[in-house]
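A selection of the complex's chains, in situ.
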Amino acid sequence: MDVAIATLLSPIILFFILGMGAALLRSQMNVPEAVAKGMAIYLMMAIGLKGGVQMATNPLTLDVILVLLSGIFLSAAIPALAFVILRATTNLGRTDAAAVSAHYGSISIVTFVAATEAVRLSGLDSSGHMVAVAALMETPAIVTALILALAGRPKAADEVAGAERGELVREVALNASVVVLVGALIIGWIAGADGTASVQPFFTGIFQGVLCLFLLDMGLSAGRGLRNGWRTLGATTVGFGLYMPVVSALIATGLCFVLPIGQGDAALLITLAASASYIAVPAAMRLALPEARPSVYLTLSLGVTFPFNVILGIPIYIFLASLVTA
Amino acid sequence: MYSKQRIELIIERMAYKRACRVLEASGLTGYTALPTLGGFGGGNRWQRDTDISGGSDMVAIIAIGSPERVTKALTDIENILGAHIGVVSVSDVQVLRGERF
């Protein structure tokens, strides 16, 4: 409870709420796209470096590898469940349902960061390899979702004109967040704490502050997404955006019971499972399933699930993690 | 001055490269892409700034070429626009140095 309130009253969350409120009140203010993109790259560099430096001091044990594999499993499995639920409870077609489910299997790196802060505020420790888990969870969900979407098609659909072999793989494997996150992780690993000392004022010192500005923008983005898009979503679809993260979190919690994982890391793994992508997966869906409607999956992931996770979800996930290790 | 045609293709950013390949394949000698700020279509307004996902981002592509090449490009553009979000229009223009197009 205290954690929940401390999280809610941290500047990061308050700026998110400010942005969301301003957007819902139809303020015209905005953060320039270029600045938001620049901050997104910065945040991923910072997270990657931090994770890499931490990993440099801890050997890659079997325990760690088990957690990495669990992440991949969650990312690949959750979309199947999400797809079944969506087809059963909403009026989304096969393609839309598959596209939405890809988002819920994949992860949101900002939710991950917010959870890392909340974990720290709760006095728990988390380890650097959770960043690697996050990176690994980005893409398996896309594969599952494509199988689900294409399974229902009578025969292989004709290619869109101008499509090129390998463009989807390149997009999925070499998008900015994979390149920067994994790249910075490796750089942190190579350079270690000593080698990265001179860049820490930038990547650690001002990190929390930049996050405030970024979350202000996320709030504007989520609020506007919600205001423009909620009409295209039925009530059951909106409902899905609220309970699906909890469902994923419970599955991850179950898994944590059998994993050799600390409380802090468990909270992060649960959060990753619960979080939904809103940058990398939408881009991949536009290439792979262009007939799926972005207004559905973006509104749901960015306008419904992201605010839910950041404001209410994270304290719940930390609580779930405490059950595991209790 | 020489008579040519001008294609103006407004298309979602993720399909930009596909459109480029189609234009190049049709023999058009050049094109230029412009950024967009926002717009309206299908009953929805969108706005580039503060849409962190970039999900509804569009680009405007302008290509000037001979009527034959433009016609050739349009078949494939029609195919792309069957799958992707976008609008295309063609108009008549006059150019200098007509042999370049």
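Read from first to last, the chains carry the letters A and B; within each, the first residue is number 1.
In the analysis below, contacts are C-beta pairs under 8 Å (C-beta built on N, C-alpha and C of every residue); 3 or more make two chains touch, one makes a residue touch a chain.
The shown structure was predicted, so the numbers you read here are calculated from the model rather than taken from an experiment.
Engineer: Only one copy of each distinct protein chain appears here; write out the full complex's composition as a formula using the labels shown.
Structural biologist: The structure file's complex resolves to the formula A x3, B x3.
In this section, only the chains that are shown with their structure count from here on.
Engineer: For chain A and chain B, let me know how many angstrom lie between their CA-based centres, rounded off.
Structural biologist: 33
Engineer: So in the complex, which bits of chain B are touching chain A?
Structural biologist: 12, 14-15, 17-22, 25, 44-56, 76-77, 79-80, 82-85
Engineer: Going by the contact rule at the top, pick out the chain A residues touching chain B in the complex.
Structural biologist: 23, 30-33, 36, 40, 160-164, 167, 217-218, 220-221, 224-225, 228-229, 232, 278-279, 282-283, 286-287, 290-291, 294-295, 298, 302
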